[in-house]
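Missing here: one protein chain of the complex. Every other protein chain is in place.
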Amino acid sequence: MGPDGPERAVDRQMTFGQATVEALSIAMRADERVIVLGEDIGWGGNFGQFRGLLKEFGPRRVIDMPISESIIMAVSVGAASTGMRPVASMSFVEFTMGAMDEIVNQAAKFRFMFGGQTSVPLVLRASDGVLRSSAAQHSESFEAIFAHIPGLKVVAPATAADAKGLLATAIADDDPVVYLENKRIGSSRGEVPDGEYFVPLGRARIAREGRDVTVVCYSVMVTYALDAAKVLAEQDGIDVEIVDLRTLVPLDMATVDASVAKTGHAVIAHEAWRFGGFGAELAAQISERHFGRLGAPVARVGAKHSHMPFSPPLERAVAPQAEEITHAVRTTLAHRARAVATGRDAGRT
Amino acid sequence: MGPDGPERAVDRQMTFGQATVEALSIAMRADERVIVLGEDIGWGGNFGQFRGLLKEFGPRRVIDMPISESIIMAVSVGAASTGMRPVASMSFVEFTMGAMDEIVNQAAKFRFMFGGQTSVPLVLRASDGVLRSSAAQHSESFEAIFAHIPGLKVVAPATAADAKGLLATAIADDDPVVYLENKRIGSSRGEVPDGEYFVPLGRARIAREGRDVTVVCYSVMVTYALDAAKVLAEQDGIDVEIVDLRTLVPLDMATVDASVAKTGHAVIAHEAWRFGGFGAELAAQISERHFGRLGAPVARVGAKHSHMPFSPPLERAVAPQAEEITHAVRTTLAHRARAVATGRDAGRT
Amino acid sequence: MTRKAVADHPLESADLRRLYETMVKIRIFEERVQELFLARKLPGFVHVYLGEEAVATGVCDALQPGDYITSTHRGHGHAVAKGVRLDPLMAELYGKETGVCRGRGGSMHVADFSLGMLGANGIVGGGFGIAAGAALTSKLLDLGRVAVCFFGDGGINKGTFHEALNFASVQQLPVVYVCENNQFAQFTARERTTSVEDLSVRAAGYGIPGHTVDGNDIEAVRGVAGDAIDRARRGEGPSLLVMETYRYGGHFVGDMEEYRDKAAVEQQRDRDPIRRAETILLARGVDEAELAKVREAARVEVELSVEFAEQSPYPDASTALDGLFATPVVQS
Partner (left out) sequence: MTRKAVADHPLESADLRRLYETMVKIRIFEERVQELFLARKLPGFVHVYLGEEAVATGVCDALQPGDYITSTHRGHGHAVAKGVRLDPLMAELYGKETGVCRGRGGSMHVADFSLGMLGANGIVGGGFGIAAGAALTSKLLDLGRVAVCFFGDGGINKGTFHEALNFASVQQLPVVYVCENNQFAQFTARERTTSVEDLSVRAAGYGIPGHTVDGNDIEAVRGVAGDAIDRARRGEGPSLLVMETYRYGGHFVGDMEEYRDKAAVEQQRDRDPIRRAETILLARGVDEAELAKVREAARVEVELSVEFAEQSPYPDASTALDGLFATPVVQS
């Protein structure tokens, strides 16, 4: 599991969970102030994100917490503002709701309301997203809520490499970072760089280059968008560009702007609810910044305005699917075609 | 204070607080299942919203709660789903963060996740907004968060009459309703209808008719928009139409659409943070639904991405002011003028 | 804290037999659920109640039909004990339209409000305040009902425990808090996260009675719970009961259980609540054949529920958004 082992030269394919352990153990070896707190983390975590840490770093630094979400967070704020760098874990993002007071009213405000006297270098990690009938209390995504709160940085990796690199940066960052791991991609594998590896916050990634339309997304939706792009290329000859935001705060609008300026069309996709989701902010900004130069309205794909039902056919109906991205792209480009035909084109030439 | 008193025929000017008491006492007289729970409510509430209720209805139905926000909410969910109609009070909306688990994971989900077996007819009321240097933990607005969560209805009155009529409807509604009272208008006065009075949820109000630009807003921002409209009419000859949404969920897009279709320009204003605020959803929808027919990008006015500082000059700099609406309207209309001049007009004729 | 003895509460044989039947029904239901899950017949994940049957059984037996219970993520046993029929219960675990929650809830949200079963809940500690709220309804509308809140030894460390017990005590609500101390919260042994050994000492912080009970002794459970429920119904306020029991299986079905010793688990089977009830019944002259008949009847009922569930339709995808609001809303 160590980054310096004999596996260095060989296969660097690993799961998100393994990439996470790697980021954590490298950070913990380098800095004794990095600690991990959470329920049951001694036993490795739901996706193996903590596997081996208890053994290597012992129970002083890998702290199995009582089922007390408020205090997991408050203790992290107290420790962070007195010199530690805690990584607080809440297995499912829904459990962060039990710590919202500490997240919103303390972690996010401490630095500002005390006039910059202190900073709060903590990471709050949680798993979000839909995974096989986990139902209403274990399937949701709250990044829009976290992104709305000033003082929080929000990270949502889409690849195992980014899981490692963004987590490492989040731990090194001096501000509270909400680090969201999507459940569905938690066990998917990818090539992960060896040793110390940092991906900066606020730098989006072009996950696929394309000419016709920009899909702005993050986390699991990057996978869905890649699937959709393949279908669209094959069936429609549509060339999709995919922007993986990686971090919502800071938000890399420069990369989004460059892509939309090129394609003239934008589709936004996230697994969270469409209504009031982070896609609304993106759509509002893109609509404003590319006013008169878009070939079609910005389309948004997200969960329907409902909670996640248990029954598989219902879950599929509420959660956004790859086909919805495909559909949104087709509609977007059809809009432009129709507009051109009827002489109502708004801009891009 | 009773609606049937001798004051019936005379002055019906009253504050939000008085209008609220009226709605509550009428509902409590009519239905023994209506109860009120909150900290210190026996003593009348910060804005007199509960004044006299303890005396009239006694401590069984007007329950002074311990400082236990989680349980204020959870008890309300339990009581509501077994037949009561609780009105839960959290003096400042920041304190709802300590009850988010109960709001998001229980109140909002109960009906759906139990397959419609029960409903949760409760009202959660809280004061939000900026009021004279209340600083970071007593000045914020979270309506974007509540509106994002399926299963919650969200109400934000702008007038004393609506305070009464919307609260009455919220209490009568069979779903959980988050009822947000802005602190700055809490003591402002207005004409309030006598006796039983209901304002439906999901019906916006034209607070001012106008031809040139639509300002979409709610709560205290309606007051600001009216101030801005006056200035714009006098100084610029701009005729502003103001849509007071009244409720965010359900959202009356029909009224917004009709107004924007007429004016061709939209400015959105709320006191909450602009970034990721409810205005993003509105801007995204308006941009989509009026694509190619807007004279300018949808403008958004909201708090800067920061927490509320204590010091008055800083507070003014972070919180949105009436002048920002004025400025946004001017910029919006200037954009159209410029676009017409350069032949880049996108639509409206 | 009192460690109440069995002898305090000898049960009539007929009563014990009834309790035995319920325990057996839960046991067989849960064993079957486990199998079905491993055979990939059930979506999601499931937490079973194996080994803890005496708690739900004894407590719910002391309740009246209108009384309320709140449950946990490990809620099948509570549902069965509160009288939920196996057909819609099993169908719910399958995600079928005929389930108690029309397939919307699944294992972690089984509920039957018509029977006062206010839902299994996926949020640990979610029931503390909900039970208090139901008790408040009973008090304010003079319904004479009692609410029972089941929760785990892990849940007792949630802040909501504290807030609810304080509130319930101040208001003298008719609610009984029943801790199922099965020694584990997920993969973590109780003593690693909990500051006291005897959990019922926490009652003193709220000025209410607290009792620690052998939760695998159905007679003790029934007796102590009956007393606390009666007390609550008389308007004398809440109690905290801590039932010492043990979780035979993993936290969820499929759990590898690397965190504990298989031998320690096996040893706990000596305290098996069902076997202990059998021993008493046999000693009192009940026939082994009669007990076998009870088990067989349960098996048949469970099999029928599996058949019912298998043959039931899935919900129609077009209904996916139904039921979010009681007063529907068109949200764009």
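Labels for the chains are A, B and C, by order of writing; each one numbers its residues from 1.
One rule holds for everything that comes next: a contact is a pair of C-beta atoms (placed from the backbone, for glycine too) under 8 Å apart; a residue touches a chain by one contact, two chains touch by 3 or more.
All values reported here derive from a predicted model rather than from experimental measurement.
Partner chains of the missing chain, restricted to those shown and counted over the full complex, are A, B, C. Checked against the hidden chain, the listed residues B:Gln49, B:Ser70, B:Gln106 or B:Thr326 yield one contact partner: B:Ser70.
Of the options C:Ser169, C:Asn182, C:Asn216 or C:Ser305, the residue whose C-beta touches the omitted chain is C:Ser169.
Residue B:Lys304 is the one among B:Arg12, B:Arg29 or B:Lys304 that touches the chain missing from this view. Contact between chain A and the absent chain runs through residues 32-33, 35, 60-61, 63, 65-66, 68, 70-71, 73-84, 86, 101-102, 105-106, 110-119, 121, 150-151, 153, 173-175, 201-202, 249-251, 253, 285.
Mapped onto chain C, contacts with the missing chain fall at residues 157-163, 165-166, 169-170, 192-197, 201-202, 204-208.
For chain B, the residues touching the absent chain in the complete assembly are 39-40, 42-43, 64-71, 94-95, 98, 132-138, 275, 304-307, 309-314, 316-318.
The rule is short, and it goes like this: only the chains that are shown with their structure count from here on.
More C-beta pairs in contact connect the chains of B-C than those of the other pair, out of B-C and A-C.
Chain geometry summary: the mean Cα position of chain A and that of chain B are 31 Å apart.
Touching of two or more other chains is recorded for residues 70, 101, 105, 112-113, 150-151 of chain B. Contacts with at least two other chains are made by residues 101, 103-105, 109, 121-123, 159, 324, 331-332 of chain C.
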